[in-house]
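All protein chains but one are shown at their positions in the complex.
Here is chain A:
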Amino acid sequence: MINSLFLISHSGDIFLEKHWKSVISRSVCDYFLEAKEKAGDPENVAPVLQTPHHYLISIYRGKLFFLSVTQTEVPPLFVIEFLHRVADTFQDYFGDCSEVVIKENTVTVYELLEEMLDNGFPLATESNVLKEMIRPPTILRSVVNTLTGGSNVGGTLPTGQLSNVPWRRAGVKYTNNEAYFDVIEEIDAILDKSGTTVFAEIQGVVEACVKLTGMPDLTLSFMNPRLLDDVSFHPCVRFKRWESERVLSFIPPDGNFRLMSYHVSSQNLVAIPVYVKQNISFLETGSCGRLDITIGPKQTMGKSVENLTVTIPMPKSVLSVNLTATQGTYTFDLTTKVVLWDVGKLNPQKLPNLRGSISIQTGSPKPEENPSINIGLQIQQLAISGLKVSRLDMYGEKYKPFKGVKYVTKAGKFQVRT
């Protein structure tokens, strides 16, 4: 399946290689680097490439390329999904998935990769199982290890892999038993010039942080499960129960995990929390343009809009901008030509406004297309679809856990065309 893995930095430096079958020379990466050169933007590199003897499947995460080499037919999604799982594991272990962090923890990374694949086929990808075998590095432990000569590799061998709940390790113990669920919804929308919604939908996830002793069996139910149009679950969720009763019944993994992700039925209208009044124009003659953006609340269900940001990728011919913001600060990146306006909290009484002039390279023609505006925002204590958790029940254990649910609405790919 997967023969080899190469980690390649943003600049094209191969800094880690791992082989699960015969060694494949790293010169195979040259084909990839060539394609990367051609594509310009790393996002534009095709994920599946062909070389005379190998097939290259790559992902781009955290300014890193994870490049896997395979010699025979394999479902490309299989490899892509696995590579993302590897990146997720690194993120989970080291808190970040970047070149520096991976270089710092090369040995742990190597040990992880060794356990995750056997002969190119995924062996252990569950975070719970891996953590039993290889302990994540912490400052305390590394200090202790240097003093005592202890190791990161677990002395006990994993039991989870064998049980019928492979995602949960056995013998979990906590003094404070707690279970938190975050319902996070993102609005993906495209608004056109006049503010009409061209396209809008809501994606949500239920992230869980469960720290419960023993083998708890949880049941989470919603007030209005019919809102959910399409769902996908963590393997722990019993699908039959969901199909028949629309409740989530599961034995949770220990720690943080994504319980489910869902899509809200497209029949429902999507409430758009803010409106954007914009006027961006480039003058036909002369090398300047004007920009005027105002943002106001629209359907916020009485909650306040926070962390409001506005990103405007300007045309390449823009030299500089001279703007004034009534609230927050703005920056203009000269290399990427992106205007980033960090508004902060939206005040309905005094609407934030950004206006000023744009200067364009002299001689270059007027940009054909106005840049689109990307909005970022956050609304606490609100799930914009109206989804509500009704109750959480626990079976199988005696103690009373502490339970909590939090709702957050964010802007996903929220774009305003101008």
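Basically, a residue touches a chain if its C-beta (ideal position, glycine included) is under 8 Å from a C-beta of that chain, and two chains touch if they have at least 3 such contacts; residues count from 1.
Everything that follows uses one rule, which is that contacts and distances are computed from a predicted model.
Trainee: According to its UniProt record, what is the protein name of the omitted chain, chosen from "AP-3 complex subunit beta", "Nicastrin", "adenine phosphoribosyltransferase" or "Enoyl reductase (ER) domain-containing protein"?
Mentor: The record for the missing subunit names the protein "AP-3 complex subunit beta".
Trainee: What chain A residues would touch the chain not displayed?
Mentor: The list for chain A reads 1, 14-19, 21-23, 26, 41, 43-44, 46-48, 50, 55, 58-61, 70-78, 80-82, 84, 106-107, 109-111, 114, 118-119, 121-123, 125, 149, 151-155, 157-158, 161-164, 166, 190, 194-199, 201, 203, 217, 224, 226-227, 229-235, 238-241, 243-245, 249, 258, 261, 263, 265-269, 271-272, 298-299, 313, 315-316, 365, 367-369, 372, 374, 386, 413, 415, 417.
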